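Note that this complex is displayed minus one protein chain, with the remaining chains in position.
Then we have chain A:
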Amino acid sequence: MDFGWLSDPFYQEYLIEGLINTLWLLLVSAIAGLTLAIGMAMARIRGPRPLAWTATAVTSVIRGTPLLVQLFFFYYGVGRLLEGIPGIQDSIFWGLLRDPFFYATLTFTLSVGAYSGEILRGALLSVPPGEREAGRAFGLNPFQVFWRLWLPRAVQLCLPTLTGEMILLLKSIPLVSTIAMMDLLQAANIIRDETFLTYEPLLLIAAVYLLLTIVLTLCLRQVEHHFPGVQPVRRAWRPFGQPRRV
């Protein structure tokens, strides 16, 4: 076991950049993904027929294919197609469309949107309709009923599952190293190539991920404790959520 490379400032820089990118990707995809999830869930419950049908199709395709394949599809497949459009390389969007971070965020957002949208849909449907009717009777308009009554009640019901999804999102982030984005795993791979060490950098990254998972679990548990009306029981086991996404 040789951890001498840890003192090299060059490698430290790689690792810190990887860590920042990992956390940044987690934050952006979590926020965008959960927003999309609300849209997907509502499209399937209340949307007009074509929209509901599209949302259902997108959900089953995303849930039925590996995340790695989706990542390659968007980065190499769609990316190369866009590259072929004449004039796009001169447009202002090109900087964005060339960046693996953009494709990684897109893929993870869709993924969170599909998985969490499905969870949220179930929760929205299990809120008793009488509560919404009570809201209407008190003079709230349908918009207010959704944002102040229906959605918060649904989140109360599915918060432990949603936080589990966030842990899964964290654990799927190393996949972006396959599309040449600098995350923690990519940093470890560079160090491995340069120092000829087989698995010491990987062990370090595994430890970092173990730590990140524990910290995120604890933070999310705080959210659960402070969200009004959530019963912080029924999670005696399974501290890291259920596995699902790859």
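The rule we apply is simple: contacts are C-beta pairs under 8 Å (C-beta built on N, C-alpha and C of every residue); 3 or more make two chains touch, one makes a residue touch a chain; residues count from 1.
Going forward, contacts and distances are computed from a predicted model.
A single chain of the complex does not appear, and UniProt lists its protein name as "ABC transporter permease", one of "Glycine cleavage system H protein", "Insulinase family protein", "2-hydroxyglutaryl-CoA dehydratase" or "ABC transporter permease".
In the complete complex, the residue from A:42, A:119 or A:185 that touches the missing chain is A:185. Only one of A:77, A:142 or A:229 touches the chain withheld from this view, namely A:77. The residue from A:29, A:59, A:116 or A:172 that touches the chain not shown here is A:172. Interface residues of chain A facing the missing partner chain: 60-61, 63-70, 72-73, 76-81, 170-175, 177-178, 185, 198-199, 202-203, 205-206, 209-210, 213-214, 237-240, 242-246.
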